[in-house]
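Attaching a single structure in structure tokens format; questions to follow.
Missing here is one protein chain; the remaining ones are kept as they sit in the complex.
Chain naming follows the written order as A, B and C, and within any one chain the residues start at number 1.
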Amino acid sequence: MNYLTTAPLALEALLAEVSAPHCGGTCAFLGTVRDGPEDGGVTAIEYSAYDAMAEAELDRIVAETRRQWVDARIAVRHRLGLVAAEEASIAIAVATPHRADAFAACRYVIEEVKKRLPVWKKELRADGTATWVDPSGHPSMVGPQ
Amino acid sequence: MNYLTTAPLALEALLAEVSAPHCGGTCAFLGTVRDGPEDGGVTAIEYSAYDAMAEAELDRIVAETRRQWVDARIAVRHRLGLVAAEEASIAIAVATPHRADAFAACRYVIEEVKKRLPVWKKELRADGTATWVDPSGHPSMVGPQ
Amino acid sequence: RVRFFARYAELAGRSEGTLTVPLPATVSDVMKQIRATWPGASALPAQPLAALNLRHVRLDARISDGDELALLPPLAGG
Partner (left out) sequence: RVRFFARYAELAGRSEGTLTVPLPATVSDVMKQIRATWPGASALPAQPLAALNLRHVRLDARISDGDELALLPPLAGG
């Protein structure tokens, strides 16, 4: 399965993938590159991955989700390469017969992705600097591009 | 605000509405007309509403959601009229700075909609019969169309 | 002014009507009069879901002059 792509993410395609006559509820999640005031003029993020492991890890996360929510239909894409501010870096869609399961399963996927996916991001700023992002709170400058 | 429409729902339009530079997480929910084995050949659902009250109720639900999740950006559409199996009857999109809030706020909207929205549905079946749907479990036949 | 929706409109044989009730009165009082006034309305439940001026209300809510009362079958939105 190809979960990784350098193309812009289209949620409609994922929704079409998970749609099924018996699934009445679909929950989707989009993670987008922020450029809030505290984000210091981030213009784009460059995502890179340990590709083979990221694909394998997503396969495992999807399989675990299907084991916990047996009727769930799941689609996931993670974008790599340059992603502009306000574009999506991840898209997840989960369809289930009942809505509570769709929310729970979709949430499970994104939480596991955050914990386990071997993906890194370098924030590119308007002033030409770049920083590797450490979500645990220790950014490290890598100097002007 | 016009939350009610007879046109097919397009989630992309709602995502564009809620997108904002400071919002990194977007959760969306789609409710679709099921045609599962236990649903007995439902070909379409006819939705009707107490229009003025449904609009007012959705205004109140959105306002309550904004009070609980102050940074949330929220878009909701409920479809009325004939909706074919596998088409969406409701679409909700919520964008927030952090993903946990997007999930919680989106879930709040759909749960309140289910509890409070003055909307009714008549299931139309392949055999020509129709049934008013009572989600509490007491369907009432209204005879052949 | 009284409005009936969905299955209740079918039962009452009408989607709306006007009633005059002596005040003070509650939604329950009006319900009794509704069931007595229109033939099909006697098939309505004695304690339906009700809305007054576009808001859900309990059956003991007070009615004022000019109010719009709506009787709502079990909700099925979403």
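In this section, a contact is a pair of C-beta atoms (placed from the backbone, for glycine too) under 8 Å apart; a residue touches a chain by one contact, two chains touch by 3 or more.
Values in this document were obtained by computation on a predicted structure and should not be read as measured data.
Participant: Of the chains you can see, which ones touch the chain that is left out?
Facilitator: By the stated touch criterion, the chain not on view contacts A.
Participant: Of the residues in subunit A, which ones touch the absent chain?
Facilitator: On the subunit A side, contact with the omitted chain comes from 31, 47-50, 52-54, 56-57, 78, 89-90, 110, 113-122, 132-136, 138, 140, 142.
Going forward, only the chains that are shown with their structure count from here on.
Participant: Going by CA means, which chain is nearest the middle of everything shown?
Facilitator: B
Participant: Taking each chain's centre as its mean C-alpha position, how far apart are subunit A and subunit C in Å?
Facilitator: A distance of 50 Å separates the two centres.
Participant: Starting from the mean Cα coordinates of subunit B and subunit C, work out the distance between those two points in Å.
Facilitator: The computed centroid separation for subunit B versus subunit C comes out at 25 Å.
Participant: Subunit C: which residues touch two or more other chains?
Facilitator: In subunit C, no residue touches two or more other chains.
Participant: Name the residues of subunit A that each touch 2 or more other chains.
Facilitator: Touching at least two other chains: none.
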